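Once you've had a glance at the structure underneath, I'll fire off some questions.
All protein chains of the complex are present and in place, except for one that has been dropped.
For clarity, chains are labelled A, B and C in written order, and residue numbers in each chain start from 1.
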Amino acid sequence: MPRKLRWGMVGGGEGSQIGGAHRIGASLDGHFEMVAGALDIDPQRGRAYAVRTGITEDRAYGDWQEMLGRESGLAGADRLDLVTVATPNSTHHEISRAFLRAGFHVLCEKPITTTVEDGEDLLTTARHADRILAVNYGYSGYPMVRQARAMVRDGELGRIRVVVAEFSHGSHADAADADNPRVRWRYDPAQAGVSSVLADTGLHALHLACFVIGQRVRRVSADFVSTVEGRVLEDDAMVSLRFTGGAAGRLWASAVAVGQQHGLALRVFGERGGLRWSQEQPNQLYWTPLNEPTRALERGDARLHEVARMGSRITVGHVEGMLGAFGNIYADLAETIRARKERRAPHPAAQWYPTGEDGVRTLAVVHAAARSARAGGVWVDA
Amino acid sequence: MPRKLRWGMVGGGEGSQIGGAHRIGASLDGHFEMVAGALDIDPQRGRAYAVRTGITEDRAYGDWQEMLGRESGLAGADRLDLVTVATPNSTHHEISRAFLRAGFHVLCEKPITTTVEDGEDLLTTARHADRILAVNYGYSGYPMVRQARAMVRDGELGRIRVVVAEFSHGSHADAADADNPRVRWRYDPAQAGVSSVLADTGLHALHLACFVIGQRVRRVSADFVSTVEGRVLEDDAMVSLRFTGGAAGRLWASAVAVGQQHGLALRVFGERGGLRWSQEQPNQLYWTPLNEPTRALERGDARLHEVARMGSRITVGHVEGMLGAFGNIYADLAETIRARKERRAPHPAAQWYPTGEDGVRTLAVVHAAARSARAGGVWVDA
Amino acid sequence: MPRKLRWGMVGGGEGSQIGGAHRIGASLDGHFEMVAGALDIDPQRGRAYAVRTGITEDRAYGDWQEMLGRESGLAGADRLDLVTVATPNSTHHEISRAFLRAGFHVLCEKPITTTVEDGEDLLTTARHADRILAVNYGYSGYPMVRQARAMVRDGELGRIRVVVAEFSHGSHADAADADNPRVRWRYDPAQAGVSSVLADTGLHALHLACFVIGQRVRRVSADFVSTVEGRVLEDDAMVSLRFTGGAAGRLWASAVAVGQQHGLALRVFGERGGLRWSQEQPNQLYWTPLNEPTRALERGDARLHEVARMGSRITVGHVEGMLGAFGNIYADLAETIRARKERRAPHPAAQWYPTGEDGVRTLAVVHAAARSARAGGVWVDA
Partner (left out) sequence: MPRKLRWGMVGGGEGSQIGGAHRIGASLDGHFEMVAGALDIDPQRGRAYAVRTGITEDRAYGDWQEMLGRESGLAGADRLDLVTVATPNSTHHEISRAFLRAGFHVLCEKPITTTVEDGEDLLTTARHADRILAVNYGYSGYPMVRQARAMVRDGELGRIRVVVAEFSHGSHADAADADNPRVRWRYDPAQAGVSSVLADTGLHALHLACFVIGQRVRRVSADFVSTVEGRVLEDDAMVSLRFTGGAAGRLWASAVAVGQQHGLALRVFGERGGLRWSQEQPNQLYWTPLNEPTRALERGDARLHEVARMGSRITVGHVEGMLGAFGNIYADLAETIRARKERRAPHPAAQWYPTGEDGVRTLAVVHAAARSARAGGVWVDA
């Protein structure tokens, strides 16, 4: 294993679950070592926590501007190889842009920005700076999701006809909890923008659909409903889709689906077969070749596509979960970054991390869906 | 058990699967005895098959007109108590109307008619004749579907927010089989009308949604796609719904979902809990009370609602399937017919058979969805 | 369909579940018409119930002796083609023997007798009378169980190495209910004999194992435990088995497995593949060819073995349950009886009903297991 890459994080401080998931994901396979961070909106708390996670005091920052200033000045072995941005959504644009401009590769939490314009600006910034801009659609790191993509790419399903994606849970179903500030802001347009649940969980399901079938969304027709009193933005959304390659799509996102613990699931139907996958049982991919019995493909099986085999750490039958999926995103980034440093082509099976483009395109679909829903379900270009 | 009721069937002849299911469903609990039938479009074949199924020669008819003529003249113990119409869709209206007018109770296969106008006409006919008109949405006879309806009715889920119904299979996914006449007519507007898969399987899922939440559809926004070359009508449809009681709905029907053997499933989400049911595992109903773990309710459990207990024949843990569900529809009809004869109120838990009104309303929703789809997804009154 | 066969039943009166299941199973496909019965230990109640189920008054008997006396005198079209014995276990021998001797074919509920000696006597009686003696191991009528047997028979699994059978439920787990007379007698040697749960549910699992792998049990080593205070006979049993064809077996039966609704399941492992089936999801058979992914075989699939296809009434994806399995046992008997009448060979795929020999052999295994358990687990010949 080559020398560990240097990694820093903005946001993701104490009590943040996503911060912990990034730290584990980045270090899982020994690719990244966390050496710098501005982890909290409260400078003192952020510095203290950074030190407790093993960052040295001189690189435990009070805010991202301080971090940017000092880290920009470091070079050679000290230079950060990757910065993860895991701050509140509204700050993603400003922070990611600043780090990209300063020459850092950036992995930004989803949504990449809150407006499509800001997203496009980030893409331009990254292009000009010749830096990697990735977005953390972490579920696409699951080996069996990657297996699904590889199977579609290789034509094992033929032309894709219909893709059905959903990410529906019941976390915001309790009306008695609707005024809880951690919940309420999500349904307030002033804070959350044009969409709530579709922009939150629906975005993941949408990316998964695009990722697996290898097509982009062309047009959408959407229905948003708000089912809990006092909410302005939708807590349940259905979107019909048309993709560039001719596939049709159905995308359902909900936050009031009581009894669904997580609810991310994907079904793909092509002219030669169908696939089913669910995040709650991520180690299996169910494949039905046309006119044949359904087969259970298992993570860890030696006959899977290389990209699925590479994303596995333990033998078939054992369970690998979401932290492994995050680890696979980081592993791809590590290989890509190392290849750049070493002026070589990266391993082709390590190029499946979700890009900034993916982040902006899926965001554009959500915004188009919001326009369609407001306009009564008419078809809108994405 | 009281004396068996006398039952006749139009259609459902040799080789017809639905005919066999009706015969088993009607006789399963000993409620009906088949004594008359015009079972086939070919008079000779129909008569011969009728005799082979145990009908006496004098009531084994060559066509429905002959059957109607002679049966209308019989009275007393010979008089038919119920006629099931299981002929091609386009003939449902004419045949059902004729038997209703002649004073027979009618159970008609779905769709009740091919146009809403014809459906309304049937309802009027039945009302004027004071006869029962039922439609065979047979899946609503499953005990755990009825349990779900009873739970919603009794407020155990609170106000219903969202209902998600689907009936998507892969039976018409094979492009090589698309020109098979048994498949092709379904996608030809001249033969199948305004809708294919939504009018075929989607109708069942739609009825299940309405039946369980006890609400009618008010408005729809729909997307139809035709994914196999040469098809005019849709083989995949998504419909968003608004119900009279305020619930929102999502209804997906597909005939190209390779790998889904049957695909009828229902999820109901209310302010106090959620329910999940699937026809492929019909003996379980999964219930999640808000903020509590999910529970598996089992057919045959003594703690179920009376209507669910009445629809069970064997003890918990054993499997009862679709023929039992059909049997429950017939059992309800038997009780209703007997109550009429005996001038008494029927058992209240035996009044859950799908009515002609259910058949017409759901058909109207399909037609509204077809209009919405043609109009680009705009909301249309149902 | 040929003329219906004439059928009579002893036992299975009002309130008996198994009686209802037999009536439905026998009539499901129109093979048998119930024309005679001595249904209850209480003559008056039995006669009244028989009439209510459609038996004419002259053949509604007060007890089996009366039935035997009068039915023995009938001939031609009135002669009973089959008598089902569904009385308490201790009476199976006497009643079945009497009807066999009088020249009737007999289907006896399980266990065929309470002692192996009585069982052997019945076999001899049936042989001398040249009558069919069958035992109602009804679960072997499930199409996918028959598919499993056909696959093993055809060598698709290679030599069978291990078979794992279980039938474990929690029906007798409630200590507060242990003194309920309906439960208590089962654990009293004076009433239930040498074994309780193994002789009750274990017998079905054992038969399924033998039926599917096509081998007989040679030797057993058993462990019986009684886990609820006051019970003498076992409420949980484990048996290791050796079969004539070299397979090893593991058989678990329990009545205290809280949470298992039914619990009948079978797993078969051969040198070329494995099979899994569970009664609670009977329409699927999971097949794993060696070194290949697991496949879900579905009831109703046109590619199944003929014997599995013959046992299906409705299309793939729909659910057929236990009553259909019973119906398949009766369908096999009907074909066998008709073939005898018509002096022709029966359809080879309709010869899979469980025979008296099956009933006696499996009973012998239970008795051997009881001896082994009493002797501290030593191996005992079956």
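The criterion applied here is as follows: a contact is a pair of C-beta atoms (placed from the backbone, for glycine too) under 8 Å apart; a residue touches a chain by one contact, two chains touch by 3 or more.
Here the structure is a predicted model, which means the values were calculated and not measured.
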| item | value |
| --- | --- |
| Selected from C:Ser72, C:Thr227, C:Thr244 or C:Gln351 as touching the chain missing from the view | C:Thr227 |
| Selected from C:Leu74, C:Ala102 or C:Ala248 as touching the chain missing from the view | C:Ala248 |
| Which residue of A:Arg52, A:Arg70 or A:Arg303 touches the chain not shown here | A:Arg52 |
| Residues of subunit A (touch criterion as defined above) contacting the omitted chain | 1-2, 4, 17, 20-21, 23-24, 27-30, 52-54, 169, 260-263, 279-283, 298, 313-324 |
| Hidden partner chain, residues of subunit B it touches | 287, 293-298, 301 |
| Subunit C, residues in touch with the chain not shown (by the definition above) | 161-162, 164, 170, 173-175, 221, 223, 225, 227-228, 236, 238, 240, 248, 250, 252, 254, 256-260, 267, 269-271, 273-276, 286-288, 290-291, 294, 372, 376-379 |
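We take it that only the chains that are shown with their structure count from here on.
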| item | value |
| --- | --- |
| Same or different contact residues where subunit C meets its copy subunit A, judged by the half mark | same |
| Subunit A and subunit B: spacing of chain centres that average the CA atoms, whole Å | 43 |
| Between subunit C and subunit A, distance of the C-alpha-averaged centres to the nearest whole Å | 55 |
| Sequence positions of subunit C contacting 2 or more other chains | 298 |
